[in-house]
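Notes follow the structure.
Partial view: only certain chains, each at its native spot in the assembly.
We just call them A and B in the order they show up, numbering each chain from 1.
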Amino acid sequence: MSKVFLTRRERFNAAHRMFHEGWTDDENMQVYGKCSNPNWHGHNYNLFVTVKGSVKPDIGYVVNLKTISKIINENVIDKLDHKNINIEVDFMKDVIPSAENLAIAIWEQLEPHIIALGVELHCVKIEETENNYVEYFGINDEI
Amino acid sequence: MSKVFLTRRERFNAAHRMFHEGWTDDENMQVYGKCSNPNWHGHNYNLFVTVKGSVKPDIGYVVNLKTISKIINENVIDKLDHKNINIEVDFMKDVIPSAENLAIAIWEQLEPHIIALGVELHCVKIEETENNYVEYFGINDEI
């Protein structure tokens, strides 16, 4: 039986600042422009989590979306929503809070919980604005 | 010459109920929650059909979208729109009407007609709410 991909969207609103620890504010401004404003700025983030698996014939689902939603909320949204990504989010410690690094860190938070359901984590997508998004598919030799 | 992927969106509004025949209403409620309401509920479904092929140099299209749209409407939309998926849709007989099973069944309805156009069916995507969607890519050893 072939695989179906199932995607759940969750949302969080957070503050951040693009900032490289070893650089001065001026150096950060030169690289990141207004995204490095020392007083922070923020976004409405859309998070899309895609899992992959066979449809279980008895229930007709790859996996129950309520379970996926609960995992995402407990492990990711509750830690990010209405937070400052630079200073309050344990899994973003020591990482520049770009959408790229968010996607990778969220993948790492979610993967063990998704695997425990008997399905694979396929993609973590972060939409930062209506014009920008990133996608991460895990460590994958084929990509 | 390399391939282009062409996607057409069509929409349908339908009623359904998540329901496993062999279980009581209570058992269904335990698994599916309010999605198993015996009096039905419904959705505005978005269906995205993606085909893959080379661009035909004389017409500049992979395939005429009007042809794709007609195939989707005649074989899928006309059977689903303003219907009850559990009891009125021939190709969903004996299947739990999840988005996953809808995607697989729609794939099977469409594939022979798409292949007859000289292009491949690549993906059937069903968006059930703004927060949930599934994608099916056919029986595929690489996935």
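Simple rule for what comes next: contacts are C-beta pairs under 8 Å (C-beta built on N, C-alpha and C of every residue); 3 or more make two chains touch, one makes a residue touch a chain.
Computed from a prediction, not measured in an experiment: that's the story for all the values here.
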Overall number of sequence copies in the complex as this file defines it, 2 displayed: 6
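As a convention for this text, only the chains that are shown with their structure count from here on.
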Centroid spacing, where centroids are CA-atom means, of chain A and chain B in whole angstrom: 28
Chain B residues touching chain A - in the complex, by the definition given at the top: 18, 20, 31-33, 95-101, 103-104, 130-140, 143
Residues of chain A that touch chain B when the two form their complex: 2-10, 52, 55, 58-62, 64-66
